[in-house]
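In what follows, a structure is listed as structure tokens, so that the remarks can point back to it.
Excerpt of the complex: some chains, original placement.
Should a chain be cited, it is by its letter among A, B and C, assigned in written order, with residues numbered from 1 in that chain.
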């Protein structure tokens, strides 16, 4: 391979390597470490290599550079990438629902309408949280111009809310749960209240991997689906996952993950993750309105549904966890 | 002579720049990559920013923040550095703290900045200040400590007040070295502008870069932001170097 | 207070820490002398014997290893604006013009007064036309004159001068000597003056301290009771000069380094 590697090859993932999957330490990507962990417990070794990143840009750039053939990604970002000609396909969802908008508990904001004139922090322009605000405002006869939207790295949101530097924050978990757990954040809305079955993150793979490493992709999708169902099977599973993910993958306080996964239990859901056209059409419509997509691509272009023949047929992992360690 | 000088001053760097641009373009083309933008794509990105009226806005916003943060850093760093350089006890007392604080990333300071300054322009200004004040202070301290002994002796001989001593001897004697420190610090101030503009500001060249990195595949805009910062850095450095032409500091420079 | 010792050096020793070997460089040994108020004392001695070191200790820029140095009855704690030093190395501030350098010690004076004094000394050292020049635009001798003018302009009680006329040509030097003596006589200053020119020492001073080779002791002190203005052809002058010459020759002959021990007659055939 004499090609100059200096500016990256065209997403040519090296086939010899273990299948790499990028993720961030957020609850939206929880199925990634869960799948890996259960696999290692059951089979002694994982069949893919989860690569943990610390922020969206690096994650995406590593994907674009061809370092890994698959990654969790913001849904609107994945769609926009396809539109920009990046050979990427959404094959499965990361979760449904799963975020919230928090206000300070002492603030006078009780309804979405009260956000008028307030400062609201979102992670970035391509986050679905931002689109969700578009939707929420539109449904109440308001527009984005009625609020002051700022962008901020999610890790800084708790401090910003605590010090009331902003009036409201919204991002992936666990940052929202943290504010609630610490007693100064109050939920203004959970995503399910505004946008039932909300999707924030999706699993994407490169066209190249779909063509050349189909079996790996299929195994990955199956694994994610199985662990999603496993998570939603019992609350014990969620508590178990909180422990091992917090300890081995996220280096967070397990208490925090337990909180996010249980208060309320449907704050975030990991079932029903097959990509559906109507969901994405709704996202796309909002994305066009929000100016992050043109609308030159469609569901069939950016989603490959062929890896999920029948989502309902997939069974959760038959793994009961390492109970003794919980004592 | 002047004709020749002007020629080399303009033509040489332009030649180097042209070569670099060609190399960049060739490298991207040869690699067959479609991720990294080619020079003309970056140019197109800049033009697009101009058309949207964003470029000027972003440049002004970043210049505003850097100017404030950096000016504060100079106003505090130079006197503080001179002071520490001159008074041994002050140096002993505060130098370890300075050496501890200066390698700490502005990113680590972001929570503090938000806590203190909320989501205002003051937060990035604070971060820029923090990153640039230490190089300035360190160079001022070193400059005082390296002053030629004979000037020190002459100065001490005339019974100046402390203020006069600083104003009339220590400052001018150290200025050539301090200007070098200031030039380095100015680069550092811009170096952290991207980190500083992570804080909920919706403008600035740092924001442009963050935003473009967040966007799908807009590396043309990332590079556009880098190019703009580079150009501004070049101009500001030229301006600071004009200081070296003043009679009060010219003594410190060999005749070129 | 008149005729009281202004400078008293008692049993002064000085050595510098040796670089690598750890052995020290002994520079001054058992130095004792006094300078009365209003006296003009010259210090002569071979190169590297410790003249600058001695003057720097008296001036408060260095600290002796042992012994006392009192100036005006007080132990010397540091430099003092009433005692101005003219350095052997050029101590003119390169960031100030000639005018600003000469006016440096006059910050307390009003602007016009300062201007007057500065103009006077610029005139005296013959730097008219170079008022606004920076030191880098001056010749070696001109820089030296700026430093002398700066010291005189500050109007100190005591002046310490370390080879101040070293870079001046013969004529300028004569003029500077005459000016210095005039100022010293009219303003009753105390002057300690290091020089390597024995004629200069005899022309200027009341007493000449002849130092021996390093480690330097005071070889002899030669009093010069010749009337001023001094007649350089008078027998007294010539005799005093030759006494110092031979004292210095002696100081070499008793030094360890016999190679350097040139007899006085060395001045004859070159």
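To be clear about the criterion, a contact is a pair of C-beta atoms (placed from the backbone, for glycine too) under 8 Å apart; a residue touches a chain by one contact, two chains touch by 3 or more.
Please read these numbers as outputs of a predicted model, since none were measured by experiment.
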Full complex expressed as chain labels with copy numbers, beyond the one copy shown: A x1, B x2, C x2
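In the analysis below, only the chains that are shown with their structure count from here on.
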Could you compare the number of C-beta pairs in contact for B-C with that for A-B and name the larger? A-B
Based on Cα centres, what is the most central chain? B
Based only on mean CA positions, could you tell me how far chain A sits from chain B in angstrom? 38
Can you list the chain B residues in contact with two or more other chains? none
Check: chain C positions touching at least 2 other chains come out as none
List of chain B residues in touch with chain C within their complex: 150-151, 153-154, 156-160, 164, 168-169, 172-173, 175, 247-252
Interface residues, chain A side, partner chain B - complex: 3-10, 56-57, 60-61, 64-65, 77, 80-81, 83-86, 119, 121, 124-126, 150-153, 156, 159-160, 162-166, 292
Within their complex, state which residues of chain C touch chain B. 59, 61, 78-85, 87, 89-97, 104-105, 107, 134-136, 154
